[in-house]
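Can you read through this structure? Questions will come right after.
Yeah, one chain of the complex is gone here, protein chain that is, but the others are all in their spots.
Let's turn to chain A:
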Amino acid sequence: MIQPGLVLGVSFGYLLLLVAVAAHGDRRAGQGRSLIDNSFVYALSWGVYCSAWTYFGSVGRAASGGVWFLPIYLGPMLAMLLAWLVLRKMVRIARSYRITSIADFIASRYGKSPLLAALVTLITVVGILPYIALQLKAVSAGYEALTGGPGQDGAAWWRDGTLYMALSLAGFAVVFGTRHLDLSERHEGMVAAIAFESAVKLAAFLAVGVFVTYGLFGGMGDIWARAQAQPQIADLLSLDGQGFQGFHGAQWFTLTLLSMLSVLMLPRQFQMMVVECVNERHILRASWLFPAYLLLINIFVLPIAIGGMLIFGDGGAGAESYVLTLPLSQGAVWLALLAYIGGLSAATGMIIVETVAVSTMVCNDLVMPALLGSGRFARKGGDLTRLLLNIRRAAILLVLLLGYLYFHVAGEAYALVSIGLISFAAVAQFAPALLGGMYWRGATRAGALGGLLGGSLVWAYTLMLPSLARSGWIGAGFLDGPMGLGFLAPQRLFGMAGFDELTHSLFWSLLVNVALYVGLSLRGRASAREASQALLFVEVFERGQAQPVFWRGRARPEDLRRLAGRFLGAARAEALFRDHARETGTALDNLTADARLVDRVERQIAGAIGTASARVMVESVAQEEPLSLGDVLEIIDEASQVRIYARELEEATVELRAANEKLKSLDQLKDDFMSSVTHELRTPLTSIRALTELMLDTPDIQPHERKEFLAIILSESERLSRLVNQVLDLAKIESGMAEWHNTDVDLKALIVAALRATAELFRERGAEVVLDLPDQVPLLLADPDRLTQVLVNLLSNAAKFVPEGRGRVQVALREQGSELVVTVCDNGPGVAPQDQAGVFDKFRQGGEAGNRPQGTGLGLPISRQIIANLGGRIWLDSQPGRGACFGFALPKGGADGR
């Protein structure tokens, strides 16, 4: 046993540490170095899912039902597979429309309905009270287990430690949950403290697990073997044991589904995952870190449960305290104290976040509408931020006190797990309206209201009331059906027996819920506001910045400003209007209250008092024109137009950029071309200038030298003029400025003429020309001069490259299909494979250095241009050492009109 003073001292010390962590988180946020803008901290904060129920209850459940504790954790793991799709959309929606609670989320989706917001809040409060009681019960049971003390029995209520624990937790929640009004500004300090608590409870639980598994026993295998030796425990663990009989497959499914939904719908999960999300990208990592966390915290559940049963020899209610009593029984006092702190972490984390979330809902969706409804309040001016904060603080205190009351009245009768599941089933009722609303535009407010109401009534009738009946608050006869009507028996509706009460209740409640939701949605017509909100939710990703604003009417900027000032405080309202003026490019004093400004003000106020109340407030200062469904469609159309324009503009920008890149690379090509031309021009000029100068400066030059120099000067001059002509020629063809005189051309006659023109060249080189021409070929439509240019070019190339004295050039003309093909093959050195691709490029000259034939390096590029212009193609076939074979093909019909 441990002294109560020590336990209380450590507990309060721990709470003070939490305050310090939270204060640090807030300070860092104030400095702009957010502690929680980190996917690990974000994932740890999700660990608030593991409340005292997990910490103590799982072991208890494992001790009574084997692996039955698992579905509660399998569900969230499965849900996380869809996190990137579903959760990210929830976060984006909540961010875009400044939504701060699950009630707000659902109400906003269905036309900002105050009724729906109130209903969701009511269901939440009723559903969540047992859960809060459960946490208080866990802490107080843990305290008793540690101190062996009397607990609250026999002590006056003002001496009850649990009450003071509840009050101090309320204080903590007030300090860190209601500092700012605008809840969409995150509670950085609170999240940091919760993440810290998640780490503490995991560490404490693992410490106990290691202590039991490896300290008290010889490891997992040892525990397992000893469990098998005990028939009662072995039965618990075997697959055909009590945990797996009857319809239990259905119960597994139920529990898994239930926890899948709860991990998204529980107010504290919504708060941590959606409202406190700093950056959407964190979801990606958190969605696998969180399941890993669940896995870790569950590893030692079975070993601890079995270990407890082996040591204490029972599997009853005491099992829920094994985490504390096992170390304690071995004299490990400090470990027991650590385990208690872990449990305290689990309970306080849950309570703080849950009450902050619920207080927001109670304030915005229950209290505010009532206040706004009273005319006096609406007329009164002044800053309301302080009032709103105080309402929230009162709500936190109230919820905790109600939880404490429930704990006193009903808490003793139930195991932790059963209480928790009742709450789970309650929040599961939100699933159809929330998830459906995110993906189905046709869902209506009537459907959501009907589904929620029907589902929660069935939940109350089949789960909540029977539990009260069991504890004696309602006559036991109720369980056999009201007024003896057997088919209405709450746990066997319409004779459906054989399921456990949870599966039974969830089946009927969700069936009624979904049926009403879908049925009423399909039957009714959505109002304009519902239709517009549906669009904003379902297409939140598609719209981006160009969101349509569904508002039409007249308002005065000073009214809006006064309204914003009342709910946001003067400074924030001022900043809001200044931002708007800057973004729209108007002076602050000239602002007109157009739809965008009204929408902006409404969204900001929504962050403070919820979307439904914000709507009512804006209506009170503006003369609105009610929108018809047609108007909504029109606005959507306009917005789509804007989107289309924006997309077109974007595409045009991309095209322009591509064109610019192309121009740049063309510019580069031109630069390279100019540089090459310059080089080619300078080379002959160099010889001409140098030789002329030398002749001038050398009066006694030998006659044969003078003759040689003059010959070189002449040939270099010819090379220069050839080059100039060809550059101009190429430029003309490339730019499309060349004139083409197409007539009917006999290709055979052209070849013969070209051979006559180059005959001298071949004779000089001592080369033989072999002709292979058909008797007759069809006429072509082409420019004969250009074609001759190509033929002469190919022939003179061949003449240049054949070996001196034993050259042999074959010229062939063929009719192949729809084309006429000309080939000119030589027996020169050929072209190396790596050079073949470049032979048609400008200024690529073949041949060995020093004895390279005089050429410009433009003959083949020009030939290629000509052939391409005539609609044909030109190519080279060559194997080094076996000559080069140039060929071109022209379509028989001729070029298409050029």
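Definition applied: contacts are C-beta pairs under 8 Å (C-beta built on N, C-alpha and C of every residue); 3 or more make two chains touch, one makes a residue touch a chain; residues count from 1.
Operating definition for what follows: contacts and distances are computed from a predicted model.
Peer 1: Which of the following is the UniProt-recorded protein name of the chain this complex doesn't show: "ABC transporter permease subunit", "Sarcosine oxidase subunit gamma", "Response regulator receiver domain-containing protein" or "Cell elongation-specific peptidoglycan D,D-transpeptidase"?
Peer 2: Answer from the UniProt record of the missing subunit chain: "Response regulator receiver domain-containing protein".
Peer 1: Touching the absent chain in the whole complex: find that residue among A:279, A:584, A:620 or A:698.
Peer 2: The missing chain is touched by A:698.
Peer 1: With the full complex in mind, choose from A:386, A:679, A:763 or A:806 the residue touching the hidden chain.
Peer 2: In the complete complex, the chain left out is touched by residue A:679.
Peer 1: Tell me, which residues in chain A touch the chain that this view leaves out?
Peer 2: Contacting residues on chain A, toward the hidden partner: 675, 678-679, 682-691, 693-694, 697-698, 705, 708-709, 712, 716, 849-852.
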